[in-house]
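A single protein chain has been omitted; all remaining protein chains appear in their positions.
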Amino acid sequence: METLNYINNGHGLGSWLLTRDHKRIALLYLASITAFFFLGGMFAFVIRLELLTPAGDLVSSDTYNKLFTMHGVVMVFFFLIPSIPAVLGNFLIPIMIGAKDLAFPRINLLSWYIYVLGGLFTLVAALSGGVDTGWTFYTPYSTAAANSHVITAALGIFITGFSSILTGLNFIVTVHRMRAPGLTWFRLPLFVWSLYATSLIFILGTPVIAITVLLVAAERTLHMGIFDPALGGDPVLFQHLFWFYSHPAVYIMILPAMGVISEIVQAFSRKNIFGYSFVAFSSLAIAIIGFLVWGHHIFVAGQSVYAGMLFSILSFVVAVPSAIKVFNWTATIYNGSVSFDSPMLYAFGFLGLFTIGGLTGLFLAAMGLDIHVHDTYFVVAHFHYIMVGGAIMGYLGGLHYWWPKISGRLYPEPWAKFAALMVFVGFNLTFFPQFVLGYLGMPRRYHAYPEEFQVLNVASTLGATVLAAGYLLPMIYFTWSIFRGAKAPADPWGARGLEWEIPSPPPTENFLVTPIVTHGTHQYAPSKEVGHV
Amino acid sequence: MFTNFPLFPQQASAQAASVDGIYFFMLAVTAFFSLLIASLLTIFAIKFRRRHKDEVGVANHGALALELLWTIVPFLITMVMFGWGAKVFFDIYRPPAGAMEIYIVGKQWMWKAQHMEGQREINELHVPVGRPVKLIMGSEDVIHSFFIPAFRVKADVIPGRYNVLWFTATVPGRYHLFCAEYCGTKHSGMIGSVVVMEPNDFQAWLSGGNASDSPAAAGGKLFQDLACVSCHRGDAQAQAPQLAGLFGNPVSLQDGSRVIADESYIRESIVNPQAKVVAGFQPIMPTFQGLVSEEQLLQLIAYVRSLGASAPGAAGGTMPATMPAAGPGK
Amino acid sequence: MYYLVFLALLVGTGATVGAAFIDMGWMNNVIMLLLAMIKASLVILFFMHVRWSSRLTWVVAMAGFFWLLILFGVTMGDYLTRGMVEGTLR
Partner (left out) sequence: MSDGHAASEHYRGPVHQPVHSDPGYAGHSGETPHVHPHHPQLQHHFDTMEQQAEASTLGMWTFLVTEILFFGGLFMAYLVYRHAAPMAFQEASHHLNVVWGTLNTGVLIVSSLTMALGVRAAQTSAPPRTQVMWIALTMLLGTAFLGIKAIEYYDKFRDHIVPGPNFRWEGMYPQGAEMFYSLYFCMTGLHALHMVIGLGIMTWLAVTAWRGKYDAAYYTPVEVAGLYWHFVDIVWIFLFPLLYLIGRHYHAA
């Protein structure tokens, strides 16, 4: 008989749908998030096809508007925000801190159901005709002009918001209260630090978007007029409230990926991180200062010039902790024992693309320049560099790194390397031309465009095709590995960390005996206990 | 097919060069750091590649000096970016005195422009070369954004209030005008062109065929038609303040505060008169919200403004603080 | 103890209502909010046992209000400075 683990311990649909095991819930999330990713990707692909030609000839303009709205909503709220936290975080946090489960297993399951319910609302909105407000739901368009399914979509976002809140709450309490003996804060894996910081944003930011979209729904249904200019309401107030959450939300999307990269870089250079406490605290700094910069999205939207200056300077300040991280990762590789396994390839991809994406964020934070590039493809390129080039690279890197632990199987490494390469090449071909387009002045959310922009758009669409294929590959070989892959040992990479000390896949209660922790993770050099800076 | 294939936008305004200046600085910083990171990664990864299966790296202890270095240097660089960016922003958003003014109204899905001389146009904007132009912009429905890439200027056009934008065109020609804020079905069709002309040509165009009433004159008519004049009479028994000399000057309000009578104030006085009641008057003026379009509002403003022409300009600052003096109150 | 707090809360309510009827200009708002904050603190400290709780609970409780202040402060920073630059409109 096979040894008991969390996968074979209990069979049938019921044992999955009613599970309270954080690892099984992680897999539930994995399945649903992947579905949403491909859905969002399909939308993106049709967008790219439409943009092959200057005239709006493939779909109608209303359809196009719905496509990018649904693409943004699905990718942001139903894929990227929950991706690393709810899949890898759920799976790994308890293991990394030596606990048997999260603090509130039932709430953990509940948040998956809430997520699914929110997802259903969004699917209903999509299937019954779609929403066309852009993922930003700006008023008064969303409240007064749009005649698509705004309320359904808004409720979908409202509902998933609670899923995020509960996940964040669970993580915070777990990290505070469930650490194994000896696991002090400064011995925590950096992945846990980054998710802790992420959870703070979940807790502090999500409720504001929840109330904001609720007000939009109320304004549409009950004709209350909170943002209505006719009542002296201010549409810009909506933008403040929206970005109070949605800017921190971009850090929800990147911080977990940064955590993954911290782990991968250490594991594949067999070396503990350079400047542990700088990397750890920079996560907190990003989470906290990240709450003070939201107004950089509305420099030209009619906010006061002085407010703009405040937001601008703070946006630059919040970039510094990201810079600190990048430099520390680079320094970590120095004197390491670097291997080029697929997770590390993704990490390299992340480092390069995040650097470019982040630095182009600085273009946007410079007020004078943002006047020109605001709401052009430059912005689109910026955030895809960070979210697709950065966050998804991190997510895929993490999946490849922990897949043997999660599934107990090994995937075919040559294919994984090939996929990483395809994603990298396809990605750059898709989004680099968009920087140029943006500076040329091509506005975003344009269904048709002037002819001189065509060449770059064709390049972008070509790239998107390569990218799509690159994303399809892991899907195939991961699935293949579940059935045909070789059995994974407990520690296939020679990495250090509590998760590599237990069998692959882990038993239901993770640890037979609660571990006693005496040092930080990723200590490879045999000799002495390593101090932290 | 693909002959027209630019990689960099035309520079056709006085501001364009300063925006491009930051852009090139940013590009340089980005190129420097991206290449730095990329080459360090490549060098380290190759130099320290794993040579046998069980090799491990050398333990880290960190280095405070390095940490400080890569905290402080990026910080200083970003502060340069901030200062530069803020300065350019200020310049682009603070219109110079004496700029030529044009009223813009955005509505789904077109741009309407009214020149002070009476010319009106849709989805086109004719301006002279070399002269500062200030746009006063309002929206009839949702948020739009007025964007001229070749000038590097853009500002949102927001319902319920006015926004301004200014530029000085430098090169005659025809340039794209885009709506940059998503506004519904034909957002991508809310485009047009800005035509920059030599001053003489522009004058000729202004006096060309299809000129109608100037906004001020049209506003004067509205002032009669909407019976504003029944209350805002010039005589002493008038139950409403006299509007002559109002524009650009401070107004004392009932609650003791004081505002400058600019476009936004006059607009509010018409659509939501009770929001700011002039000291010494009863709040009897009805709202005209829904009765006048955004274009008409701008015409009324132009009219009120034209009444003030006789008064010393706001820039002079010589006005007694209690203007307008027309009211029977203080 | 609980009864004392309870009495204080009732008195606070009475004072708030009373003060509201006296015209003190802008002081009205200050007094009103001050009293509300005192009342809220009493509830938090005693009824919600924060007075006897760990430091972490203090931090968490304060964090919520602190973030609220960020939201209010920075957003009002926009509204209060609108139109301050010459030539720009509100």
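What to note about this one:
For clarity, chains are labelled A, B and C in written order, and residue numbers in each chain start from 1.
Methods note: contacts are C-beta pairs under 8 Å (C-beta built on N, C-alpha and C of every residue); 3 or more make two chains touch, one makes a residue touch a chain.
From a predicted model like this one, the values you see are computed outputs, not experimental measurements.
Considering the intact complex, the chain excluded from display touches A, B, C. Checked against the hidden chain, the listed residues A:104, A:281 or A:306 yield one contact partner: A:104.
The hidden chain makes contact, of the residues A:46, A:59, A:224 or A:458, with A:224.
Mapped onto chain A, the interface with the missing chain covers residues 4, 9, 20-21, 99-107, 165, 168-170, 172-174, 176-178, 203-208, 210-212, 215, 218, 222-226, 230-234, 237, 240-241, 507-509, 511-514.
On the side of chain B, touch with the chain left out of the figure occurs at residues 255, 272, 274-275, 283, 287.
In the full complex, chain C makes contact with the omitted chain through residues 2-3, 5-6, 9-10, 13, 16-17, 20-24, 28-29, 32-33, 35-36, 39-40, 43-44, 46-49, 53-54, 56-57, 60-61, 63-65, 67-68, 71-72, 75-76, 79-80.
We take it that only the chains that are shown with their structure count from here on.
Multi-chain contact residues of chain C (touching two or more other chains) are listed as 83, 85, 88. Residue numbers of chain A whose C-beta contacts span two or more other chains: 236, 305. Every residue of chain C that touches chain A in the complex is listed here, in rising order: 56, 63-64, 67, 70-71, 74-75, 77-85, 88. Within the complex formed with chain C, the residues of chain B that make contact are 90, 93-95, 97, 136, 161-164, 262-264. Of all residues in chain B, only 2, 4-9, 18-19, 22-23, 26, 29-30, 33-34, 37-38, 40-41, 44-45, 48-51, 53-64, 66-67, 70-71, 74-75, 78-79, 81-82, 84-93, 108, 141-143, 145, 147, 149-150, 152-156, 158-161, 163, 176, 178-189, 191, 272, 275, 289 touch chain A in the complex they form.
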